[in-house]
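Worksheet for the structure shown next.
A single protein chain has been omitted; all remaining protein chains appear in their positions.
Chain nomenclature is as follows: A and B, assigned in order of appearance, with residue numbering initiated at 1 for each chain independently.
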Amino acid sequence: MATKEQFLDRIANRLGRERRTGARVPEWKNNPWDNLRDGPGNEGQVELFRKSLEALGGRFYQASGAEEIKEVLKEILEKEQVKSLVYNKDQRLLDLGLAHYLDEMGIETRVWDPAGNHEELKTFAEQADAGIVFADLGLAETATVLFYNGGPKGRSVSLLPPVFITFLRKRDMVPRLTQAVAHLEERAQKEGLPAYTNFVTGPSRSGDIEMDLSIGVHGPASAYVILLDP
Amino acid sequence: MAHEPAFQERVKKALQNENMKKALRNVQATFRNGRDRQVEIMGNWDEWVDRAKEIRAHVLENLDSYLDQFSTNVEKNGGKVFFAATGQEAIEYITNLAREKNCKTFVKSKSMVSEEIHLNHALEEMGIDVAETDLGEYIIQLAHEPPAHIVGPALHKTREEISELFSQLAGKKLSKDTPTLTRFVRKTLRPKFLNAEIGMTGCNFAVASTGSVVVVTNEGNADMSTISPKAHIVLMGMERIVPDWKSLDVCQTLLPRAATGQAMNVYTNVISGPKQAADIDGPEEWHVVILDNGRSNILGTKYREVLHCIRCGACLNYCPTYRQIGGQAYGFAYSGPIGAILACLLDDIKVWKDLPFACTLCGACTENCSVGIPLDQFILQLRVEAVQKGLTPWSERVAMKAFSTAASNPGLYELGLKIGRSVLRGRANQDGVIEKGPGPLAAWTQHKDFPLPAEQSFRDWWRKEGGNQ
Partner (left out) sequence: MKASLFITCVNDVFYPRVGKAMVQVLRKCGVQLDFPEGQVCCGQPSYNSGYHEETRQAAKQIISAFANSEYVVGASGSCVGMIKQHYPELFQDEPDWEDRARELSQKIYEFSQFLVEVLRVEDVGAVLNATATYHQSCHMTRILKETETPKRLLEKVQGLEMVELPLGTDCCGFGGTFSVKMAHISEAMVQEKTEHIMETKARVLIGADMACLMNISGRLRRNGQKLRVMHIAEVLAEGSAG
């Protein structure tokens, strides 16, 4: 069995030199994303995000203020006939007063709380009709949302239920992946990356059956993004 | 795995498969149109390709350093790294782990590397239920067939065939509409995801700076394979490294666009460790198996750039040979131009020597490669190697010698032409065309008419009149 040293030695050997460490990426002057950097301004980004999301079969809402948020949620949850729902114990979600609305609508809910019973939570999430999460970033170019999961923010919440609802703050919208990776790199340096970081773009899909679109293969079939402004 | 006549057999079979033909045309049209549209939208596609090429070249140049950094960071993050020099070592590690975990169900997200080393077979021999979860892989697993395309392994299957396969499993007749078939898959695989002891994924990109593994899917099966099982194994080719997140941007900008015409995959997962103490879901153990299996052999050769490949499949989508024969005819885990080259380099050119010759050197692959690999030049180089190793037919070597003699001797050439002309004249029909040619010409005339040499060659005409006008 090869040890790490043997493995890496062989590589150096094949490259015709001694072992090397500490390699760094060269500083390139021009970058392919330079012309994309000055993307559409915030309004343009929102519009681009909306168009891209809808083209993928996702649905986009905007809401500002408690009343609108409540209305939008009610509309979605009634439309999807949601009876049970799990959401992350995310302060941003709690600040929206989520618990209160959901209670009013008579929906059975669980909060993804590490202090709770893990097995019970996982089972509930697996059987829930919907999951609500809060995105950390939105990528306008591709209608992608980014989640730093971990602890009270579970991957299961956005993945397992067939309906996936995410809130996204307008000010967390960035033009594209280029800004997102910078954000990732910074976060990695400051506090490390969680075990699970996800970029999600629309509902789960596949083209494997005669190139015909299958929606909701393993992940959610319905994807909603609610943009909060501010 | 394949031997000489087998390739031609597989080719003939593929050419006779009407469903395959329809599917291949559809696949190429869809993926080409998708990619072309994205290229147009980006506006500066070549700049991205050039940068990707630079990054990949830089990584390979420093592969030991980046693998060192990556594995150190994976371990810092709480993962275990295993360096597998050969496919056999990787299989041993994985099967040992399966034994240790008393694994009954092993869920797999798509991994071309696992097909390269034939991992499924080894696990199945232990009595483990190996559940492929990528829809295309699942279909071909049920059908006991090899993949037909790098990105969409079951693209040659009709919905009737798929419905038949699923119906057999369901024990009842399922209709063949997409939603029904999709629902069946979701329902059937979900318990496997939730109950599997081990989940395995491939790796699209391994980011050295943070010890992270990036896995992309559209279905969410990589996510499903990694949040419930207690152990997650990543199986990666050692060349899948990117140095940092800026580099990942370039590669991930190109990959979905080049592969299917999507701007972004639905699920792009960044895994940077096993579950942390406060996490509710996620694996307790994270194993990253880094595989060599012949890649280091390629490092020190003129074919090094082949390791740039990000497995987008664009070369397949533009290849006229692939278009006609599909992926299964190649007989190797990877097909198309990249597959033809990898088969000869990762395995033995003696075994795979047909593949580099199943190509017209049209150059479409190189033109569309996301990372600028000179695929057609490598294919030609492999032909040169095949010749040098004496792998081409004796009769061909003789013919080529005769050719070069005639090509360097105009007098001999004209003599040969006179003789050839008189021989072929006897084989022509009344329209002055050959329908049944002798010798090597027979292969041509089986499918096409062949012209008779003209009564008077150009040079003869020039000598007699053309030059004097």
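What we mean here is this: a contact is a pair of C-beta atoms (placed from the backbone, for glycine too) under 8 Å apart; a residue touches a chain by one contact, two chains touch by 3 or more.
Fair warning: this is a prediction, and the values are worked out from it, not measured in the lab.
Here the chain not displayed is in touch, across the complete complex, with B.
For the chain left out of this panel, the touching residue among B:A170, B:L361 or B:V423 is B:L361.
Mapped onto subunit B, the footprint of the missing chain covers residues 8, 11-12, 15, 320-321, 323-325, 357-364, 366-367, 380, 382-387, 392, 396-397, 400-401, 403-410, 413, 417, 433, 435, 440-441, 443-444, 446-454, 456-459, 461-462, 466-467, 469.
The definition used in the following text is that only the chains that are shown with their structure count from here on.
In terms of their C-alpha centroids, the spacing between subunit A and subunit B amounts to 30 Å. On the side of subunit B, the complex with subunit A involves touching residues 23, 26-27, 30, 43-44, 47-48, 50-51, 54-55, 58, 61-69, 71, 77, 81, 83-85, 89, 92, 133-136, 139, 152-155, 157-159, 162, 178-179, 181-182, 185-186, 189-190, 193-194, 209-210, 212, 218-221, 223-224, 227-228, 238, 243-250, 252-253, 260, 263-276, 278-282, 286, 290, 292, 296-297, 299-300.
Subunit A contributes residues 1-4, 6-12, 14-16, 19-26, 28, 30-33, 35, 52, 56, 112, 114, 118, 121-122, 126, 139, 141-142, 144, 149-152, 154-156, 159, 177-178, 181-182, 184-185, 188, 192-220 to its touches with subunit B in the complex.
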